[in-house]
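Yeah, one chain of the complex is gone here, protein chain that is, but the others are all in their spots.
Coming up: chain A.
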Amino acid sequence: METIWYALVLFVLTAYVVLDGYDFGVGILSPFVARQERERRLLREAIGPVWTGNEVWVIAGSALLFLAFPKAFASGFSGFYLALMIMLWLLMGRGLAFELREHVDHALWRTFWDTIFFLANLLLAFVVGLVVGNLLRGVPLNASGYFFLPLWSDFSPGPLPGLLDWFTLLTGVMFVVLLALHGASFLAMKTRGELQAKADALAKPVTFVLELLLVAVVMALPSVQPAFGAHYAGAPIGYVWPLAAVVVLVIGYVSAGRQRPFVGFVASSLLVGSLLVAAAWGIFPNLLIATTGQANSLTTLNAATDRTGLESGLWWVPPGLLLVIFYQVYIHRLFAGPVR
């Protein structure tokens, strides 16, 4: 039962990173691919109808975590206090930059919000990577299951780390590159002509950088978090996830430049998704790994609410999510095809 909920929460949060990830990516790329007003308008048209719907997945994900694993929600959210508050402010800046840009017809006004849009998306991608890095590395949980991370301590992933250390910096940068690639493949699908060519041309070099960063993260992981991989050893079926990531990475690389934008976008979506699931597979059954000894870790068992709560939630969460997927697919299809 707890495992089903772990999968559900993971599914929703992964959906969030995949969906809002391309919005972040488009924002990161915006100053590089869209210099003229006409191109910027196309970027807006591409993500305009869907970005609020995408953002809701993070609300749903955190709420499901709250429902199923209140202890992990309480501990994780208070422990990542600074990261999450900064993320909130960035989400505000990103959303408002998008919504308010067209309200005043003046070049200075638009430049201001374009800059906010770029910076907020860049930092959001970085913060998402930072949090993933922290979850992989583990956090200094105390005996009662709480922790608080300062922004940084000594930049090394020891028993008392900060949010920022060399490893989480690495994952943060990796996510910026990963989501930039995802945004490029989205743009290549949603645009035509010069803009598409620019987005497409970015795919190969960005993929190359991403591969280097990915290799670095994977190499560093065993020293940063020795417990990672215990679950892989116990349940080797999980190797399909990193394997899938490699396969779609290759597919994406090959399809770039061949006028197969839809394949490229599906590949980058699966890449983001399979990497997150691969990371979660290595952590499972932990939700939060303690750097202070395994006894302090929060797992699916000691962080879950009781059985009646989990069971009553199962009655409505999966049907509700299916309904959401149904109409979000409808809206995505309605706006499918290149923007003009």
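Convention: a residue touches a chain if its C-beta (ideal position, glycine included) is under 8 Å from a C-beta of that chain, and two chains touch if they have at least 3 such contacts; residues count from 1.
Assume contacts and distances are computed from a predicted model.
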> Which of "Sigma-70 family RNA polymerase sigma factor", "Sugar ABC transporter permease", "Phosphotransferase" or "Cytochrome bd oxidase, subunit I" is the UniProt protein name of the chain not shown?
Replying inline: "Cytochrome bd oxidase, subunit I"
>> For a quick check of understanding: of A:Pro31, A:Gly229, A:Gly309 or A:Pro338, which residue touches the chain that isn't displayed?
In response: A:Gly309
>> Going by the contact rule already stated, which one of A:Phe11, A:Phe77, A:Phe155 or A:Tyr232 would touch the omitted chain in the full complex?
In response: A:Phe77
> Which chain A residues touch the hidden chain?
Replying inline: 44-45, 48-53, 55-56, 58-60, 62-64, 66-71, 73-82, 84-85, 88-89, 91-92, 95-96, 99-105, 142, 144, 146-148, 305-306, 308-309, 312-313, 315-317, 320-321, 323-324, 327-328, 331, 334-335
